[in-house]
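For this depiction, one protein chain was excluded, whereas all remaining protein chains were kept in their positions.
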Amino acid sequence: MRELLLDIRNERLSFFTPAGEVKALNDVSIQLYKGDVLGIVGESGSGKSVTAYSIMQLLPQNAKIIGGTIDFNGHRINDMTEEDMRKIRGNEVSIIFQDPMTSLNPVYTIGNQIIEVIMLHTNKTRKEALERAEELLALVGINEPKKRLKQYPHELSGGMRQRVMIAIALACEPKLLIADEPTTALDVTIQAQILELMMELKEKLGMTIIMITHDLGIVARMCEKIAVMYAGKIVEYGSVDEIFYNPQHEYTKGLLRSIPRLNDKDKKKLVPIPGTPVDLLNPPAGCPFAPRCDSCMKICLREMPPYTTIKDDHFSACWLLQKKEFEQGGGKK
Amino acid sequence: MSKKLLEVKNLKQYFKVGGSFFKPRYVKAVDNVSLFINKGETLGLVGESGCGKTTLGRTILRLYEPTGGQIIYDGQDITKADMLPYRRKMQIVFQDPYASLDPRMTVGDIVGEAIDIHKLAKNKKERQEIIISMLERVGLNSEHANRYPHEFSGGQRQRIGIARALAVNPEFIVCDEPVSALDVSIQAQIINMFEELQEAMGLTYLFIAHDLSVVKHISQRIGVMYLGKLVELAESNELIFHCAHPYTKSLISAIPIADPVTARSSKRIVLEGDVPSPLNPPSGCRFRTRCPYATELCAEKEPELREISPGHYTACHHFDKID
Partner (left out) sequence: MSDNKKNILSFQLDVSDFLPANEEEKQSLVVMRESVSFWRDGLRRFRKNKIGMASLIVIILIMIFAFVMPEFYPYSYEQQIRGSENLAPMQYSKQELERIANGEKVFPHILGTDSLGRDQMVRVMMGSRISLTVGIVASILVLMIGSIYGTIAGYFGGKVDLIMMRIVDIIYTVPDILIIILLMVTLKYPLKNLADNNPAFSWINTLGVGLICIFIVFSLLYWVGMARIVRSQILSIKEQEFVTAAKALGASHSRIIRKHLLTNAMGTLIATTTLQIPSSIFIESFLSFIGIGVAAPMPSLGSMAALAIDGIYSYPYRLMAPAIMISLIILSFNLLGDALRDAFDPKLKN
C-alpha cells in the first residue's frame, strides 16, 4: 500500500499587491506518494515555484491561500502556525534553491550552516552534529570534508555550493525534498554532476522529490511523473513517457515542438508557441492558454475546461478532449 | 567562394585585476583566438561561464579595447580605427532584456537613438517612419512606440533590442546570449525571428550562447571555447556527431536530452572537479585537469588549433583517441 505523502486539493492562492490581486494558483491538485519523483514544468508565471513554496509556507506576507487544502505527512499545512511550520521545515520537508551564490550566508562557515539545521531539529551535541555534517559532505561528493567544514561559501565554486545546499537539505533525512530549479544557475557540465548526484541519492536514500524546472531535458532524465503548469493551473499530468510521447494539451505539444533538439541531423524549423505569457493580474475568463492556442474554440474563451482522463493517471484540462467525448455522446448532454 | 566578412587574428583581451604596480595580475579572458566568419553565415560560439565568449564578442565590437591581435572587418583592419562608421555595420543584441533598455526612454526613442546618432533621417516624420517599420519588422506595432520598457514582457523587450540593432541597417550582428534569459516558448519565437531576418536582410551573425542545442540549430559552424582559448571549430553537424575534443564531447554529453528513452539509455560523461580559476590557468592544455585523456604531454605543451580535416579545427594532442 503506497503511502500518500502530499495531498494538495484545489489550492487557490493569490498575491495581494498594490497593483491588484495576482491569481498565482488557480485550482491546483497534486497527489504525491512516497518514493515518487515528480517534475513540475512551466515557465515564469506558471506557478510552479509558488506551489512548492506554499507547501513550506515560505511565501511573502501578501500571499494568501484563498481556497483548497494542503496535507503533508499528516499535517494540514493551511492550519499550521508559524511555530509548527518551523518544526517541520528542514526536518520533514526541505528545499534546495536556485541560486547557490546567494542561498548560503557569506559570514558563516559551511560547517556552521550545516549544523544549524541539525541542532535545530535533533538533540545532537555540537560535536555529534559536526560529525554528521562531515558524513553529509562526503555523501554529496565533496572531497576533504573535514577541511571544507571550516571554509566560507566564497571559497567554494557554484557546483560545490549547490552540493552543500543539498547536504543541508538532507541533514535531517526529510520525507520530501523540493528542488526549485537547482541547476539553472550552473554551467552545463556542473549541472550534469549535480543531477547525477541527485539520482544517486534518490537511489540510496529512497527520497520523494519534487523537481521544479523549465528544462524538459532534466525532467526526461530524472522524473517519473510530470505536471505541466500554465498560469497557475496544472494543464496536463502524466507519467514521463506519456507526456513526451503522447502529449494531449496544446501547450505541452507546443513546448515539445518549440525546443531545438541536439540530435536532429537536418534542420527542422522550430514551431514556436505564438503570443506572450498571461498577465496574472487580469487572467482570461476561460482557459488561460486560449489566446495562444491554434485550436482555440469559442467555449475556450468563456469557460475553464475540466480535466479529462486520457489514461490511468494521465489527465489534461482541454476542451478539445471534452469535444471528443461530447461528440461521442451524440451532440447533446 | 564565400567572402570573409569578419576575421580576428591572435586576439587577446587581458583584464588587470590587482596585483602590485610592478607585477600586475591579469585575467586572460581571451587568449590568442583566431577565427573568421563568412558573409551571410552564422558562427556559433559556445562555452561555459568564464570561457571568454562574451568578452570576445564585445572586443570584436571594440566595446573593450583589445590587448593584442587584430580585428579585420570586410578587409579593413579596424583594431585601432575610429569606430563610428563601423557602428553602422556592426551591431549587438544583448542577453538581458531587462538591463539593456534605458528605463527612462520610450521604446520609440530607444529604437530611434541610432537614427539620431548617425543622422539617418532627414526630418521627424522620416524618423518616425523608420522607427515604426523597425518595430513592425520585429513583430511589434506603432502603438508600442510611446510606451516604456517596463510595460513589456521579456520576449517583447528582446524584440525591442533587436529593432534597435536593426535600425542602422547593419551587416553583422553579435548576438550575445539573446535567448538565454527568455522562457522556453518565447525562445523559439526569437530564434525563428533571427533566422528570418538573416534571410531577409542578408545578415551575418556571431551567435554566442551556452546552450549548445540552440547554437546548433541556428549556426552553420560552431566554435567551442574554454578558459579563453578556442578549443574546437567545425561545421555544426560535424561538431556534434564527430567531435574531436574531450571538452566538446563532455559538453555534448552533459546536455539533458528532452527524450526519456534516449535520456535513460545514453552514457553520460561526467567531468570531475570544477573549472580552474581564470587567474591561474593550468600549464599546457588548460583542459587537462578535467580531461580523461590527459597525459604528461598535455601539461608540458599547449596544443595548437590545427585543421584535422577540411574546415574542422581542434586543439588537442590526442584527438584521434576520442571515439
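The first chain written gets the first letter, and so on, giving A and B; residue counts start at 1 in each chain.
Keep this in mind: a residue touches a chain if its C-beta (ideal position, glycine included) is under 8 Å from a C-beta of that chain, and two chains touch if they have at least 3 such contacts.
Only a predicted model underlies this, so the values are computations on that prediction, with no experimental measurement involved.
From the set B:Asp77, B:Glu136 or B:Glu151, the residue in touch with the chain omitted from the display is B:Glu151, counting the whole complex. One of A:Gly35, A:Gly67 or A:Pro284 touches the chain omitted from the figure, and that residue is A:Pro284.
Among B:Gln13, B:Thr42, B:Thr59 or B:Ser100, only B:Ser100 touches the chain that is left out of the view.
From the options B:Arg87, B:Arg268 or B:His318, the residue with contact to the chain not on display is B:Arg87.
Contacts to the hidden chain, counted on chain A, fall at residues 9-10, 27, 29, 31, 237, 275-276, 279, 281-282, 284, 290-291, 295-303, 306-307, 315, 319, 322-323, 326, 331-333. Listed here are the chain B residues that touch the chain not shown: 58, 61, 63, 83-84, 87-88, 91-92, 94, 96, 99-105, 113-114, 117-118, 146-148, 151, 161, 164, 168.
FYI, only the chains that are shown with their structure count from here on.
Note: centroid distance chain A to chain B, computed from Cα atoms, is 32 Å. Of all residues in chain A, only 43-44, 157, 159-160, 187-193, 195-196, 214-218, 220-221, 240-241, 244-245, 254-256, 258-265, 267, 269-274, 276-277 touch chain B in the complex they form.
By the touch criterion given at the top, residues 48-49, 153-156, 183-189, 191-192, 195, 210-214, 216-218, 237, 240-241, 250-260, 262-264, 268, 270-271, 274-275 of chain B touch chain A in their complex.
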